[in-house]
Each structure stands twice: as structure tokens, then as C-alpha cells.
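The structure appears right after this line, and notes come after that.
Left out: one protein chain. Kept in place: all the others.
Let's turn to chain A:
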Amino acid sequence: MRYQKVHPSPHLAPFVACYFVWENDAHPVVPLRIESPPSGFASMVFTYGDPYVVQTGKYAKTAPTAFITGQATRQYELQLPGRIGMVGIVFRPAGLNTLFGLPMYEFTDDRIALTDVLTGSITYLHEQLCECNSTTARINLLEQFLNRQLLRQGNRFDRTDFAANLIVDRFGVLTVSELMNDLYVCRRQFERQFLQKVGVSPKYYARIRRVGHVCAQLATQRWQVSDWQDFVFRAGYYDQSHFIREFTQFTGKRPTLYVKDNAELSQYL
């Protein structure tokens, strides 16, 4: 199993968090089931391996071979019965909107086929990605694709991109009022633009980011937490019950159960 992350070129960094490649060589003996908590990032994914199923609280369906997915607000599970082969772009929270002009609330908790959303060369790009025989070649193709899009759209990085990236950088530990004071914007206008560009409200996004970061930390620490009180406080929660309520809402599991039998994607990172 290989899961590799690649940083984008500096001029794309305000819009793109990373590229990723996820592969395995052989068919697993039993289908792989991997959970993923809400991460706070949207992505564009191209598959060149076998089809796989995405299970959420709402549905279980085969993922399109090339798709865009917006913010996840709940934990989801990937069921991978065969050979894994996928490459993708993980966008900063407002990056997909800024580069492609897509209304991101349409993609929240969903995977929409790229051919339904982007016209023109997207099918050709997918074919090229399938034909590549190295990770470097695939990443180069994706970077060229984004470069062309950036040239076409122009650099439309704005205060919503800035605010969303700030929430990411501070792991969701800040308030909407603090953000608005920094940006000198009216709340209503800010919230509407944020919903359009990120897919959820700023307050809700900060909650997603906080939980996503907590899950990543738990995975990094191999689920060994010696002092929960300190962990909870540093993650930006008022107290333990606040943490448990938030964690359970977004992951569908209580923290102790999550730590006990977690099989999430981040352990492969």
C-alpha cells in the first residue's frame, strides 16, 4: 500500500493543499474498509484502479471514476474490494471555487462526476492519467491542468480564501467575530460568500476543521492519549462534554470508541 502526498508549486499553494497518489499492487484477500473523518478539504479525484464504494450515513454507492467532492460533514467509509489506483488534488477550502468558479455548497457531502461539472478536456485528462506509468508524470499532468485553469481564470484569491485558509492554519480555533474584525466585512455578506466558496458556513467550517485536526492528531499519536483534559483544551474545546458532543456529531463515534477500533485513512498516510 502506498499513499504519497506531493506539495504543489508555490504559485498554486494558496489554492491547493497537496496532490495525492494512493495505490496497491495486489487484490486484498478481504475487501479493505477504511473510514475517514471530515478533513476540512475538498478534492478532485481520478481513479485508474478498480471501482470502490463510498458509504455514508445516507447512502452506499460506487464512486464515479473521476469526481469532485466538497466538504464532508460526517464520517464516511470507503469499501475497496480490488486494486487501488487513484490520484487527486486536495484543495484549500475555497480553492475549487476560486479556480473553477463552482458553487461549493452543491458538493457538500457528495461526489459529483467531473463530466457533469466540467466540460471540455476533462475526459482527455482522465485518459492521460490512466495511461501514465509514474507518479511524477501524473502529478505533472495535474499541475499543468491547474496552471491552465489559473491562467484562464486569473488570480481571484480574495478575502474569503484568506479567511478560510486562516481557519485551516489555526486548526479551527478562532471565532467568526475575530475573523470579521480582521477582515472588516459585514457578517451577512461574509457568510453568504463563504457558503458559496467553501460549501458550509464559517462557524460550521471551523468546527469541521477542529474535529478533522483532532482526528489527525489522534492518528499521528497512534491513538495514545495520556492526558485527555489537556488534549481537549489544546484542541480548542471548552470542556470534555463539549468535545465529546462535537466529536460524536461529526464522526458518529464517541472518542473512546474511535480510539479503540479506528481504521481511518490517515493511518496509511
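Methods note: a residue touches a chain if its C-beta (ideal position, glycine included) is under 8 Å from a C-beta of that chain, and two chains touch if they have at least 3 such contacts; residues count from 1.
Quick note on the criterion: contacts and distances are computed from a predicted model.
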- Would you kindly match the missing chain to its UniProt protein name, picking from "Aspartyl/glutamyl-tRNA(Asn/Gln) amidotransferase subunit C", "Oligopeptide transport system, inner membrane component", "Ester cyclase" or "Spermidine/putrescine-binding periplasmic protein"? "Ester cyclase"
- Task: Using the touch definition up top, pick the residue from A:P93, A:G199 or A:P255 that touches the left-out chain.
- Result: A:G199
- Among the options A:T73, A:T98 or A:T251, which residue touches the chain absent from this view? A:T73
- Message: For a quick check of understanding: of A:Y105, A:F145, A:F162 or A:W228, which residue touches the chain that isn't displayed?
- Response: A:Y105
- Message: Could you pull out which residues of chain A are in touch with the chain that's been left out?
- Response: 58-59, 71, 73, 103, 105-106, 108-110, 112-113, 115-116, 188, 191-192, 195, 199-201, 203-204
